[in-house]
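The block underneath contains the structure these notes are about, expressed in structure tokens.
Left out: one protein chain. Kept in place: all the others.
Moving on to chain A:
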Amino acid sequence: NEIHPFEDETGIEFFARKNDSSLFAVGMHSKKRPHNLILGRTFNYQILDMIEMGVERCTTMQEHKSQACSVGMKPLMVFNGEAFNRDENLVRLKSILLDLFRGEVADKVSLKGLEYIITVTAGPPGPNGETGLVFFRTYTTSLKKSGLRQPRVELEEMGPSLDLRIRRVRLPTEDMWKLAVQVPKELKVVKVKNISRDGLGDKYGRVHLGKQEINKIQTRKVRALKKNLDGGKSGKRQKMDVDTE
């Protein structure tokens, strides 16, 4: 079953559709690309992005002979090096590794259950500015007393450690990435405008009235304020005089 994701995507897409999985890893070995590892993700059963790396050095879990952590734990992830923000290949790698090792999405985590940590460090770049080796290490944590609330962390190398050299990277197409990153309206954070709180916790908001036309405001009629008051008064008086006479 020969699968070459960079040459032919249909193999991977077929498996993704059949297994309903969106993350994939392919390992192969050839003279041209020895110890090749390809990690990637799919969106809507089509390859979104993938990264091909050569494993230059690898130590397995058995070789480390330390206590492995329980299955299913969420790892802590540490990325060392500013290259993870600068080099676009490493940015892609960071994104894929975060996705791969994310595990179950949880909003709470047990403080006792932080058993292992994965560190990814960017090695020094090559002479032509090429991306350097990436050091992937896994450790189990042990939390020791520190006299304060936060414990002291001690690490012990546990799991597989790999030295990776990035070979090829397939970046996602613009429109596919846009679709993949879309957030549905319901989940978008709605900014509440106009409401603020002062130091005491009281809620303040501004009421906007608009322009007020003072001349046209309807108020209670006060006779004394009538415009043609004198004319009207004298007029009426005259009439009354005529009657009495």
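What we mean here is this: a residue touches a chain if its C-beta (ideal position, glycine included) is under 8 Å from a C-beta of that chain, and two chains touch if they have at least 3 such contacts; residues count from 1.
Definition applied: contacts and distances are computed from a predicted model.
Hidden from the displayed complex is a chain whose UniProt protein name, among "Phospholipid-transporting ATPase", "Rhodanese- sulfurtransferase", "UDP-N-acetylglucosamine transferase subunit ALG13" or "Protein MAK10 homolog", is "Rhodanese- sulfurtransferase".
Considering the whole complex, the residue from A:D8, A:E63 or A:D99 that touches the absent chain is A:D99.
Considering the full assembly, A:I117 is the residue among A:M53, A:C69, A:I117 or A:I166 that touches the omitted chain. For chain A, the residues in touch with the chain missing from this view are 22, 41-44, 48, 57, 74-82, 84-85, 94-95, 98-99, 102, 106-114, 117, 119, 121-124, 135, 137, 139, 141, 143-155, 157, 161, 172, 177, 179-182, 184.
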